[in-house]
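I have a structure here, written as structure tokens, and I will follow up with some questions on it.
Note that this complex is displayed minus one protein chain, with the remaining chains in position.
Right, subunit A next:
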Amino acid sequence: MANYFNTLPLREQLAQLAQCRFMHTAEFADGVEALKGKKMVVIGCGAQGLNQGLNLRDSGLDVSYALRPEAIEQKRQSWKNASENGFVVGTYEELIPTADVVLNLTPDKQHTSVVNTVMPLMKEGACLSYSHGFNIVEEGMKIRDDLTVIMVAPKCPGSEVRAEYVRGFGVPTLIAVHEDNDPKGEGLALAKAYAVGTGGHKAGVLMSSFIAEVKSDLMGEQTILCGMLQTGSLLCFDKMIEEGIDPGYASRLIQYGWETVTEALKYGGVTNMLDRLSNPAKIKAFDLSEELKDIMRPLYNKHQDDIMSGHFSKTMMEDWANDDANLLKWRAETAETNFEKTPAGDVEISEQEFFDNGILMVAMVKAGVELAFETMTAAGIIAESAYYESLHETPLIANTIARKKLYEMNATISDTAEYGCYLYNHACVPLLAGFMKGIKSDVIGKGLSLDDNGVDNARLIEVNTALRSHPVEAVGSVLRGYMADMKKIV
């Protein structure tokens, strides 16, 4: 199999990367009609598989689960998940031939083997659905011509997909149709109905392409979303210890700090996040982030280049073939870091204190979000995609760190994201070594503690203008506006 993206001419690559559109509610007026009475068979009964299936069934659709025979015979967790929830469970041979839609909700690294097994069993003209385009775009999986291939990707962990549905809502969802596999032209109708079935249409649906999804998703997750937060956690913690801050306090400031500062990001973008600081602290954070951006820009470029060229996926797939040797080693190393091993102390930190004492963390988030956005759009990814895969998802990942630190983050995200995160971290920690030498507890741990909060007018205006005029803020305010219309409670 060859990297699909690399087989396309530049013109087609750019056209595919530029796809991303926020869909209007009226486009979902047909509800689940396109899937009504059709047989949907889910492969994989993990968090996404089970929870999407529960939602689809509660939306009136016919859902069953195909599992490998050994999972059924040994009553593995996937079998328990499906059968205790009252679903019909069967082998691939039993269920796939009856399926109108096959939902491939297995982890990326199983896709090739799963699709190779399933495809010959699928009936003529059926639909194969993915929730991530890696297999098609990076691995170049070729799907039978008569099959329709779509992607429906809820942009949240499976548990949230279910919880939001039960509340009467949904999670933002990305849909796409693989243009090479839309023989009957029904791909979009099926993808829309599927998004309605999981509740996604209530939270906002982005119409994208397989390529835009993969290239932006990979970039976002390994740089700002996971990589930057991991590197930032480790560096900030070690610096605070070096500066004599109580380890329990330092651990808490970081574990819950990302969540708190990115909550402000979620509501009002980078601008609002920095507006939460005092004027002198804001200027300080701005200056730090400019410095960080200069230092890290080559790294962001490298990640984007490796993703576009297919180098990243190639090396990762080599690790898959090597029994995940690197991934497992790096995972173990993360567990041994000082931050990970120091429990959060039993101290009260007020919401504002996370900002005041975490100026460097704010600067890191700003630098990471803007760099990722700039790099993606420079590589031909449309601003909407770049926004979602950088700024929009940062609070979601920050929430996982608040739950159980880096371990939880890396356990929740995909193996692909985790692998990319470690790559980033290994490069970024040494890259920032010199920068960190100049850092003191005034920007991480203690706050500025100035007698006078005065600032120079001209400088403040400069900083505010720079913040507010960044392109991620422009597209962000439009998209957040759409979202707010749909979801009063952000």
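One rule holds for everything that comes next: a residue touches a chain if its C-beta (ideal position, glycine included) is under 8 Å from a C-beta of that chain, and two chains touch if they have at least 3 such contacts; residues count from 1.
Assume contacts and distances are computed from a predicted model.
Trainee: Out of "Alpha-D-ribose 1-methylphosphonate 5-phosphate C-P lyase", "Manganese transport system membrane protein MntC", "Carbamoyltransferase" or "Molybdate ABC transporter ATP-binding protein ModF", which one is the UniProt protein name for the chain not included here?
Mentor: Going by UniProt, the chain not displayed is called "Molybdate ABC transporter ATP-binding protein ModF".
Trainee: Among A:S59, A:N181, A:T375 or A:S441, exactly one should touch the missing chain; which is it?
Mentor: If we include the chain that is not displayed, A:S59 is the one touching it.
Trainee: Using the definition of touch stated at the top, determine which of A:H178, A:K202 or A:H303 touches the missing chain.
Mentor: From the options A:H178, A:K202 or A:H303, the contact with the absent chain belongs to A:K202.
Trainee: Take the complete complex as the reference. Which residues in subunit A touch the chain that isn't displayed?
Mentor: Residues touching the hidden chain, for subunit A, are 32, 36-37, 54, 57-62, 84-87, 166-169, 202-203, 486-489.
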